[in-house]
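Excluded from the complex is one protein chain; the other protein chains are retained at their positions.
For reference, chains read A and B in written order, and residue numbers begin at 1 within each chain.
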Amino acid sequence: MKQIRLKVNGLSHELEVKPWATLLDTLREDLGLTGTKEGCGQGECGACTVLMDGKPVNACLILAMEAQGKEILTIEGLAQGDELHPVQQAFVDIGGMQCGFCTPGMVLSAKALLDEKPEPTDEEIRKGLEGNFCRCTGYTKIIESVRAAVERMKG
Amino acid sequence: MEEYSVIGKRLPRIDAKEKVIGQAKYAADCSLPGMLWCKVARAPYAHARILHVDTSAALKVPGVKAVISGKDFGGYTWGFMATTRDEPPLAVDKVRYLYEGVAAVAAIDEETAEEACELIKVEYEELPGVFDPEEALREGSPVIHDYRPNNVSVEYHWSFGDVEKAFAESYIVREDRFETGKVITGFLEPPASLAYYDPSGSITVWPAKQSPYFHYRHLAACFRLPLSKIRIIQPFIGGGFGGTKNDSVAGDFCVVMLSKKAGKPVKYVYPMEEVLTTCRRRHNMIIYNKMGMTKEGILTAVESRVIGNGGAYTAIGPLTMYLTGCATTMPYRLPHYKYDAWRAFTNNPVSAAMRGHGFTHTRFACDIQMGMLAEELGIDPVEIKMRNAIDNPKRGEEYRTINGISFKTCGLKEALKSVAGERLWADKDRMEKEKGPISYGVGISGTTYQGGARQLGHQSCGAMVRICEDGTVNLITGATDCGQGSDTVLAMIAAEELGARYEDISIKRVDSAYTPVDPGSYGSRVTLLAGQATQLAARDAKKQLMQAAASAWGVAPDEVEIKSGFAYPKSKPDKRISFEKLAKIACYEGSGAVILGRGHSSYGLEEIDFNTGTGNGGTSYSFTAQTVRLGVDMETGKVDVTDFTIAHDGGMPLHPVSVESQNEGGAVQGQSQAMYEQFIMEKGFTHNRTLLDYKMPRSTDVPDIKVIDIITDDPDGPFGAKEASEGSIVSTPPALVDAIHAATGVWFKELPVTPEKIVRALKEKGKWPG
Partner (left out) sequence: MPLFYRRLPRFEYVSPGTVDEAIAFISGHGEDAKLLAGGTDLVPQLKGREVKARYVVDLKAIPGLDAVSSNGTSVTIGALATISTIARSPLVNERLPLLVQAASVMASPQVRNRGTFVGNICSAVPSADSAPGLLALEARVHLLGPGGERIVAIDRFFTGPRTTVVARDEVALAIEVPLPPAVSRGVYLKLSPRHSMDLAVVGVAVHAVCDNGVCTRVRIGLGAVAPTPVRAPVAESLLEGRAITPELVDEAARHSVTQCSPIDDHRASQEYRCDMVYVMTRRALTQVLLEGGK
């Protein structure tokens, strides 16, 4: 077991982790933050997307040890109390989900995209979400939700 | 059209908030103190006798608490019908597909369980295998199940009218061979379950199941416990689409057995590779289709000979082969029909149900053949469909096909007119046909799917509506929302029927200790049948509320109106009180009353005879017309799908957002199975077993989609609803293949139509520009 120190959703944690544990395992099992999902475990589906130092990454491909000293944002850390992030609110209002399993990863990828490009073109939205697989919605209402978030974040 | 308060409104999904904040809990998110992890050890052969299983080394690994093998299940097998219970939780005497489970370990953590599995020693006698269904049916092929020495899992021979005579009298007859692909459900959430076997004789499970009550019955039979002692608590489900999550898999049985042995809760989660190589997938089918027409393009007869690749066990195969054949007589009038079908056992993973169950194969074949005949006859593709399409029956009447399927509404003609009138089809000749190497084409289809499925066994849905004293409402049903949005629709139905507000309805997820039994999510039945149960339960509760108000106001009960969260006497609408106040009046009457409404679905059940093909399994049928525009790069074969227009007759869109989303998602799945997905198998071995190589669309692959609601207001659905979940997965592949034909001049009869297949076909026809 090794010791790591990292910040998750604004809170500092000191954890004992196995060297072969992934960041995903640590978030879900040691910190009980089950909002981040495991879909494929291979970095192909994006269900495990978290923001590390502001950038979207696949937590299933990162060793817990590699997260030493990093700041992680998971889906649970996005809303401010009762107030949803505009991306989250847009997904609720437009209906950008069905089963919801891809949703945490999708919302975080969308947030990261808009942080970098506040007014993306449709093609940039699609490309920004290419790492997040959805089987239910056909992406249509997901893209609509992101477009709606763009409008709301403008004003 | 009635004005509803809740029905038909674009409301947010009832579980949207939990999902966007990461609070929705799925099976893999559940844990209990002292929980152990389960890992399934699998066979390295596609067909082999098991001679000896030695788990001793695994048991010695520190941290391992229990190890089981096939024999531990005491000969239990399960299957869809009493005569087809041929599948064991873990293989016992024989392995029939590569990676079939043979043993399982429970340990303090998953890596220990994995290491222990490595130490399990099994002695096999490898047997020759058979992997192609037509080969499996031939004399001399290896026998997979002793009880089916000819490898025929299911066999049907149906005949309606006189096809021979009808073909002889036809102006034109075509015979073609079609093949649908080896594809899988593709849900993102892998199967998982947390189970606890209480030594006092009960089981509690949190499984990822869209039909939890099937699993409940499997567990009761397997562990010889009464149903009342099996408690399935349903988490959120991360996608179902039929097959695996309607059934049980090795992991599901193993966690319960391991929990029984170890005395602790046990959990399993399949990694995606395990899903793609071992879980249920759609049958792939070979369809030899013969279709006749008059000179005017009117259908005279169809003869279908279908061979289904069943894989190693029967599972839901009997139903699959029935559904595959039953819909050839619709949505176009067909007076003569012959269907001969075989489901072959092969040493492949089990084929089972998937969205669009059965219909996807034959509606594809028939729609494409119709397009080919239209071309030969020189008839416009929309025109030929309109000439044959079944008319919308008049109110009070129903249409009956020659095999006994009946329906009271059919919006196919309206749907066809609608998509034909939209710009994608209407302006196709004015749109760009070529751009550099890209050739554009627009295709069209007109198809149908079954809703409100009812077959054998217990098919009823029940619901209870409980009015809390503060006017909020608990809706309790056994129905499962696997992501399609049924919880939202049921809550809307309850609100509309009760006269309460949508925001005040709380729906409880399935917990078999409390919720009434329900077949679950399949055959597009939840909105219709659980919806009817909900409607009746709400009406029952409403009656009790009306009684209470009537007493309080001194009026007759039918004088009381409850609507949009308010109650008032009809003659004095300004004397209204809130629903909350009404609830208080009702609940605090006398010594206190409990307002509880109950209902169960009761849409008429008709007999179906799988052997003759007669009967009707659906409550109603949806009809979908679709156009697809795409561009084919004539040099590389790569296809860019640009637009879909989908006109779906779902009776009445109760929750328009869900109806659109289902049509969009189903269409993209249909697109995917028509052009991207295929398992490349070799002697039972799956070459492409990751999401990289089992290709499903990403956000950059999907077209712009327009969904149009065709409203036919069906009398057999709550508020006129019919199914809106599977129509577009049936309509998309034929429309897409029709579009590829428009772009390339080539008719493709085998799915998926990959870039490589397109290039090969163009080369064969001397049309490849390279």
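The criterion applied here is as follows: contacts are C-beta pairs under 8 Å (C-beta built on N, C-alpha and C of every residue); 3 or more make two chains touch, one makes a residue touch a chain.
Since the structure is predicted, the reported quantities are computational estimates derived from the model, not experimental observations.
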item	value
Of B:V6, B:V20, B:V40 or B:C482, the residue in touch with the unshown chain	B:V40
Options B:P271, B:P573, B:P715 or B:G745, residue touching the unrepresented chain	B:P271
Of A:L31, A:V57, A:I72 or A:C99, the residue in touch with the unshown chain	A:V57
Where the unshown chain meets chain B, residue by residue	39-44, 99, 110-111, 114, 117-122, 269-271, 273-274, 277, 635-636, 638, 640, 676, 680, 687-688, 691-693, 695, 697-701, 754-756, 759-760, 770
Contacts of chain A with the absent chain, listed as residue ranges	2, 18-22, 25, 38, 41-44, 46, 49, 52, 55-58, 60-63, 65-66, 109, 112-113, 127-128, 130-132
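In this section, only the chains that are shown with their structure count from here on.
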item	value
Residue ranges of chain A touching chain B (in the complex, touch as defined)	20, 28-29, 33-42, 44-45, 47, 74-76, 78-79, 84, 88, 91-95, 97-104, 107, 125-127, 129-130, 132-143
Chain A-facing residues of chain B, complex	10, 12-13, 15-26, 28-29, 31, 111, 186-190, 236-241, 269, 271-272, 482-485, 657-658, 660-662, 664-669, 690-692, 696-700, 702, 705
